[in-house]
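Below is one structure, written out as structure tokens, with a few remarks after it.
A single protein chain has been omitted; all remaining protein chains appear in their positions.
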Amino acid sequence: MRKILFFLTFALMVLATWMTLFYAPTEIVMGHVQRIFYFHMGTVWAATVAFTVVFVASIYYLVKETAKWDTLAYCSAEIGMLLLTLTIITGSIWAKPVWGTWWTWDPQLTTTFILWVLYAVYLVLRSGAGGRGKKARYSAIFAIIAYVDLPVVYVSARIKRGISPVVFGPGGGGIDPAMMHTLLVTLLGFTLLFVLLLGERRRIMNMENALYARGGRGG
Amino acid sequence: MRKIFLIFRKDFLVEWRSKQIFPTMFVFSLLLLLIFNVAFEFRSDINFRAVSAVIWITFIFSGLLALGRSFSLEKENNAFAFLLLTPVSRSCIYLGKLLSNVVMVLLSELFILPLFLLFFLLNAKGISLSLTGEILPFLGVVVLGTIGFVSLGTFFSSMALNTKLRDMMLPLLVFPLIIPVVITSVGICSSILEGKPFGYYAFSLQVLVSFDIIFILLCSILFEYLIEDSGD
Partner (left out) sequence: MQPGVLAIETKGLEKQFGFFPVLKGIDLAVGQGEFLTIFGPNGAGKSTLLSILATFIKPGDGEAFVAGFDVSREKQRIRKLIGFISHNTMLYENLTAWENLEFIGAFYDVPNLRNRCSDVLKKVDLYAGKDALVSTLSFGTRQRLAIARTLLHDPGILFLDEPYSGLDYGGAAILTSILGSMKTDKTVVMTTHNVFEGLSLCDKVAILDHGEVVYVSEQKPGRDEFQDTYMSCVRSGDGR
């Protein structure tokens, strides 16, 4: 199962890379730089999935109080953080030639940035909370509140600068079918990559816990 | 309801006798206003947006300072642990603490506002302050925004105190979450000072009120899990 997932992810990521570079047509206005948008969308999508997993796992942890839900939430948050960092970097690379700036405080970017900060705080909270049970409980509570907070951040960020223009690029109505295919394959590829990483991270985490338990020390 | 009020009354008695939170918060706010004043060097060319930001940053910073203190007072001698032993509902404890914190923070804000007026607004060009036109709506927003950040501040101050980083943790937890309160409160306040009509900021007001309701509800549900002790 693990092997199948690994090869499937590998194949899809190679395919996605190939499609992004060769299969998808060059965007007329933005040129080649638009190609980074597929990976940008892929990472932001997978990051969103990751944070939804954190949210759901946190609720389950509070209700069931079993360590596996906490492990799931933590591993997912770590990977989500990585993916979101990639999203911001690829977004910046894309924005510089297209918008003429590395960064702008439009609602989507503001929300993404806050999301990044929230999960950075989540990880800080985990490292500084104290005992294992407390750490798990506190971070679960924070994750739930943060997840509920995000839509409110988005709505209020829209007030700040009025309604910003819809970001163009793939996702609009009249999109080239080849672009759409590339996007879908990339999204699927990144979803699988996330699932794969999550599984591997959990294995490592469980081994770590087992080691701690054997050592009889608090972790 | 009566129990929420009892916690509120007890907190006030304790604060009245120890006089720890209120003076600290007042002096801290005063210093912040002073720092902002010398840093910005506003003359008559006042920017209403910046001035609104100044007052909200002052409120939030000094408010969070006071909240951290409020819960550590409660923790002293473990009296809070005994309260948890009684069969009172946990959301009741949260709402009681929230009420006393909101009132305490609002009171010190009330003392700061005249000074804010004196330092920043009296010499401003193009400002007309009438009771119903500007002052009352302004105070209304102060109340709503304060409820917003104190709701999360109260909740997380009890969490922060139990972490290794203690008081350091509180702003870290609360600041990113209260971004909507900052955006809407500062926005509405500057709109009011600029004399904009109500329709201009009605939507912001809706967002602010929704924030208050959502997080008071969510926090009072989650408070039970927050204070439940796993022992480690």
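So that you can tell them apart, the chains are marked A and B in the order they are listed, and the count of residues begins at 1 in each.
Please note the rule applied: a residue touches a chain if its C-beta (ideal position, glycine included) is under 8 Å from a C-beta of that chain, and two chains touch if they have at least 3 such contacts.
What you see is a predicted model, and the numbers here were worked out from it, not measured in a lab.
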item	value
Touch with the omitted chain, as defined above, among B:123, B:206 or B:230	B:230
Among B:1, B:39, B:85 or B:122, residue touching the chain not depicted	B:85
Residues belonging to subunit A that touch the chain removed from view	65, 131-133, 209, 212-213, 215-219
Touch list for subunit B against the chain that is not drawn	2-3, 6, 10, 13-14, 17-18, 76-79, 81-89, 228-232
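In this section, only the chains that are shown with their structure count from here on.
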item	value
Whole-Å gap between the CA centroids of subunit A and subunit B	32
Sites on subunit B touched by subunit A in the complex	152, 155, 159, 162-165, 169, 172-173, 176-177, 179-180, 183-184, 187, 203-204, 207, 210-211, 214-215, 218-219, 222, 225-226, 228, 230-232
Partner subunit B, residues of subunit A touching it in the complex	62, 114, 117-118, 121, 124-125, 128-134, 137-138, 140-142, 144-146, 148-149, 152-153, 155-157, 159-160, 218
